[in-house]
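Yeah, one chain of the complex is gone here, protein chain that is, but the others are all in their spots.
On to chain A.
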Amino acid sequence: MTEPHEAASAASAPSAHDAHASEEGLDAHLVVERGTFRLDVALSVAPGEVVALLGPNGAGKTTALRALAGLTPLSGGRLRLDGTALERTPPESRPVGVVFQDYLLFPHLTALDNVAFGPRCQGATKERARARAAEWLDRLGLADHAGAKPRRLSGGQAQRVALARALATRPRLLLLDEPLAALDARTRLEVRSQLRRHLAEFEAVAVLVTHDPLDAMVLADRLVVVEDGRVVQEGAPSDIARRPRTDYIAQLVGLNLYRGEADGHAVRLDAGPPITTTEALSGPVFVAFPPSAVTLYRDRPTGASARNLWRCEVAGLETHGDQIRADLAGELPLAADLTTVAAAELDLHPGAAVWATVKATQTHAYPV
């Protein structure tokens, strides 16, 4: 969709959040080597903060999560939680709770006994463990389902039991692996907002893994984007959405993204024609604009108010909600959104030649 450009330089450098060098929270540098794959991710999270590891499938997010839980051994790096080194601690001794993607509720135990499992392992008597489990189920609105076996729970209920089970061990680090992936679209909406509330109440460190940008942006305070085992960008969801640094993120948030050299309002792209931008910058920059900012013409527009005018060819068309997304090839590959009416009037079809314009005011340039 967007012009391929060099991947942004790995942003695995310590983030601003390293500033809280206090002992509280998570301070990790996870290195896991497996065959040709290498995960190398630095992660520091303050107590009360929710961080989402966002990335495509196979990026190493789940490996990072498993390494934090102790289920996959580290090849190198460090892992400190509240000042305690955990690299060599076996999973059962880590103050870590995990909500697995498909929950992994023990099928032979009731919801109550699933939640009581952790406290029991921590040495509580059967009665106390069950009392604690009942409290958690109650807190998550599951008191009526305490006696139900997992197979009789709905997806949303099972997800909450899994959350209760993880929280009942009073973890200092809560890990959630694709917490909403196993749910259907309708339940997902409801569970997402519930989960957001519960995560907001959680006072320790929470790290969740997802490939869904919406889940990440709704649930997390900060996103860490992982591609091919490395951190490529991190920051507040709004910041990442406005200023993507890789094609993957740009596509996730639906932006056209280019990289080039700025000289005032003109940006000379690494490959392709120049783009005129609102911001006056100098040096290497990213330029981003949404597909909705693109206007298409069959004939060269005469008004020429838009200085950003490119000749393109329609490479593909697909419906995108009630809009049509045109995939354009040519001197500047880009995605453009237009209404079905406009698409019909322009008689767009793959191979059709078009002129594309973008107003400078709708572009957004920011330093690399």
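We adopt the following convention: a contact is a pair of C-beta atoms (placed from the backbone, for glycine too) under 8 Å apart; a residue touches a chain by one contact, two chains touch by 3 or more; residues count from 1.
Here is the rule we go by: contacts and distances are computed from a predicted model.
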Name of the absent chain as recorded in UniProt (options "Septum site-determining protein MinD", "Zinc-binding alcohol dehydrogenase", "Molybdenum transport system permease" or "Stage V sporulation protein AC"): "Molybdenum transport system permease"
Which listed residue, A:K61, A:R165, A:R243 or A:R325, touches the chain dropped from view? A:R165
For the chain left out of this view, which of A:G97, A:G156 or A:P244 touches it? A:G97
In the whole complex, what residues of chain A lie against the chain that is missing from view? 69-71, 90-94, 96-98, 100, 104, 106-108, 117-118, 121-122, 165-166, 169
